[in-house]
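Every protein chain except one is present and positioned as in the full complex.
So that you can tell them apart, the chains are marked A and B in the order they are listed, and the count of residues begins at 1 in each.
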Amino acid sequence: MATETGGEQRSEDAGFGRVSRVRGRVFQYLTFGASLFGIVSLAVLLGYVIWDAAGLNTAGPAWYALALATVVAPGAAFVQYARRRPQVKSAAIELFAIIVGGVLTGFALVVVLAVIAGAERWFVYFLTTALPLAAVYLYSRTAEVGWGGLALLGVTIGGPLLGSLLMEPVSAVGAYIGSPAIFYLSVLVPTALLVRSLVDDRLGLGQGNNAALAVLLLPVLAIPVVDTVPLVDRSVWVIFAATLITPVGLVLWKNLSDSRRRAGLVGPLVLILGLGALAIVPDMLNVAGPSPWFDWQYLSSSPSQTAERAGLYPAIIGSVFMIVLVALLTLVLGVGSALYLEEYAPSSGPMGAVTRLIRINISNLAGVPSVVYGILGLAVFANTLGLGFGTVVTAAFTLSLLILPIVIIASREAIRAVPDSMRDASYGMGATRWQTIRNVVMPRAIPGILTGTILALGRAIGETAPLIMIGVATTKFSPPSGLFGKMTAMPMQVYTWASYPSAAFQHGVVAAGVVTLLIVLLTMNSVAVVVRNRIEQGDY
Amino acid sequence: MAGCSSGGGSEGSSDTEAPADEESDVLSGEINITGSSTVFPLATAVAEQFQRDNPEVDISIQSTGSGGGFENFFSIGESDINNASRPIKDSEVSACQQNGVSPHEVIVATDALTIVINNENDFATEMTVEELRQIWSSDATAGQTWADVNSSWPDEEIERYGAAETSGTFDYLTEVINGEEGDHTQDYEPTEQDRQIVQGVQGSEFAIGYFGFSYFYNNPDAVTAVAVDDGDGPVEPNLDTASSGEYTPLSRPLFTYPNEKRLSEDHIAEFVRFFIEQSANEEVVAGQVGYVPRSASQADTELAELNGIIDG
Partner (left out) sequence: MSQETGSFDLRGDRGYQDQRERVYRLVFLACAVLSVLTTVGIILSLALPAIGFFEEVTFSQFILGTRFSPKITPTVFGVLPLVFGTLLIMVGAAAVALPFGLFTAIYLSEYASTGRRAILKPMLEVLAGVPTVVYGYFALVYVTPILDAIPGVELGTFNALSASLIMGIMIIPMVSSISEDAMSAVPDALRDASYGLGGTKFNVSSGVVVPAAASGIASSFILALSRAIGETMIVVVAAGKTARFPGGVTELLGSFFKSTQTMTSAIIELGLSDLSGGTTAYKALFAIGLTLFVMTFALNLLSDVLVKRYQEDYN
């Protein structure tokens, strides 16, 4: 490439002359601008929605000044400090991620275990399925027995069956010991064991037993304090102790012992204190603050005709319930199909033609409009199979079919990315195809599969058209009562609210709903990105 | 009973959950309601209150339209109650009976279909039924101006906003004003969202729209209601004129049809009773939703009829 600086001197040379860079520069900025266009447009729209949902129209300049002082300024100061110190930055990001992740995981567990399943029911399935599964898995890892896989399958099928049979007596026991105790046994104790092995093996901090003991004892000691807080009851406290307090404690311990990283812990702390101050101080000083639509009341109330009382709670539970089922179905069916297409399918002969047909079929299914899947769900699941209109099962099956092609395609990519040399090495050692898949291919493909599945699930959570076609309720006041109960979902509820006439609904309640949906989406995308980064960093 | 939250009561949802002691007289069960989008706001308000008092009852409401609700859900027994903005048709009754469903008619409110114009419009605040027919029926051609209908009105093109052809409100206007089912001009902005009609009419001085009274009630300053002259002088729509029948021909009764076979279930029977009681509650029907409530004696009659069926 001719350099410009030498232009003058080389003008006597064989006339390369000057190459105009202008076009290239313009083109570069043009393409850069193009890539920012969509993102910036979305950001502007998000700004509008957040403004509406946070009710910032009622906040006065004094509040903004306060926000600047308590949150923005300290935050900016910390960022400036951490810029040049990568260790500090990494510690701060780690703590922040663990806090956010812990809170969200805690909420997810509370919703799935405490609300949808119910403590006693979870207790039964924990004893009959989860515990034996974990035991068999750990044993088969250490003792290298051949029947491990079969045993796991047996427990997966037999456990729930046994659980349904023993539901009455065992849940009576569960009711007797109480739900905090149930979660203590099923969530906190495994966490403590996990902590012990983590601390000893991975983090090498020693004192694994002490750490485990701390995890077991501290939540119990804190119960008198927890009882005074009205919003948090003991079961919730136990769950959060496992998902939030313990990991945060670990991260704090790990970073405090490293003098270079210590300062990073200040960052999230400053943010939390600042936000806390922003929440409490305006009332004390009589400063006009925002009147947010998106608040705790919104997330925990039922829909209502009055905008101020309206809430998203049944829709959230419905969506979570449905997505858990969709996740299970698509992982099993999607990975199964992808494994067949990549590992087992012949590429020639009659079966080869069938395989090609399946491949083309899947890539076409990925492009079929979602409303057509709704029609399919209506005809097959709701009508023919009689699973009911707008029930959790119908919705779960319909949405699973919708995202299945996407999951299959993503899984195939992940499986294909595993180099053939590894497979050949495994075959060379005498392994069968299944053994190769289980021990060589799957461990490497799982992160890619997870990434694709999480992104697909994010899409499924936001889908409305298929739900409309299968007859999901326009308004529902309580969460679904079971697998065959009627449900409503977040996007459906938001869509219904968008048709209410008053401005309070349009710019308040709906905006809050949109913000909720976006938070869910961003969370899922972030998790997918983190998983993908792990792959690229080669942790696997 | 899956979905019972044990620790979930702490999630601040004290609005929706009561301490569920295992008393045998706590109502519980599922109620599926389908039907008219016009009755939907009323049904939702009533259901919301009922559910607050009886948190173990799981009510789901679907706005499917009157006909769609009857044919696709109610007559096959999928829903327990169907709301309608018009009486049930004979064909629908026989479809129900074929599947062992017995609809019982209950009038729960009166709706006053409201014609609205822009607040700046001072020339068409009173209209005769014939003028309305000229504007809304298929006789209205594209590019029709206000002056074409009444020579004293400005020569500006009429902008129309109305119900989508697949809604009960559309059916009602076409039958009552235009005279024939399906006889409606194509030159209008159809929408199921009455809010958009409000916005559309607000947007232009020469716009005209129509929707159920509830939406006018919620936006009384946004648009102006037209006083309709059915031969006895122009009558403005409000609770009194609609209730007394003075506001003709655009007052229509709103119905709910519970399935008699389902009334044997306590929670459904209680809900229908509650619905009837609430139909005379002016604060809810008129204040919250915007329809004309039933009188106390009308509600009592309905209640007696209902109890007769339940006990009989």
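Some observations on this one:
Going forward, a contact is a pair of C-beta atoms (placed from the backbone, for glycine too) under 8 Å apart; a residue touches a chain by one contact, two chains touch by 3 or more.
Keep in mind that this is a model prediction, so the values were computed, not measured.
The residue from B:E48, B:E92, B:D111 or B:E302 that touches the chain not shown here is B:E92. Shown as candidates are B:Q97, B:Q186, B:S244 or B:S295; the residue that touches the absent chain is B:Q186.
Checked against the full complex, the one of B:E48, B:E71, B:E131 or B:E270 touching the unshown chain is B:E71.
Within the whole complex, the absent chain has one touching residue among A:L216, A:V232 or A:I468, and that is A:I468. Although one chain is not displayed, subunit A still touches it through residues 1-2, 16, 19, 21, 23-24, 27-28, 30-32, 34-35, 37-39, 41-42, 45, 48-49, 332-334, 336-337, 339-341, 343-345, 357-358, 360-365, 367-376, 378-380, 401, 404-405, 408, 430, 432-434, 455, 458-459, 461-465, 468-469, 491, 494-495, 498, 506-507, 510, 514, 517-518, 521-522, 524-526, 528-529. Where subunit B meets the missing chain, the touching residues are 36, 63-68, 70-72, 92, 138, 164-168, 170-171, 180-186, 189-192, 196, 199-200, 203.
We take it that only the chains that are shown with their structure count from here on.
One finds 41 Å separating the Cα centroids of subunit A and subunit B.
For subunit A in complex with subunit B, the residues that touch the partner chain are 110, 114-121, 179-180, 183, 230-236, 296-297, 300-306, 309, 311, 313, 317, 388-390, 471-483, 485-486, 488, 496, 498-502, 506. Interface residues of subunit B, counted against subunit A in their complex, comprise 1-13, 15-16, 30, 32, 40-41, 44-45, 47-48, 51, 55, 58-64, 73, 78, 192-195, 198, 215, 218-219, 288-289.
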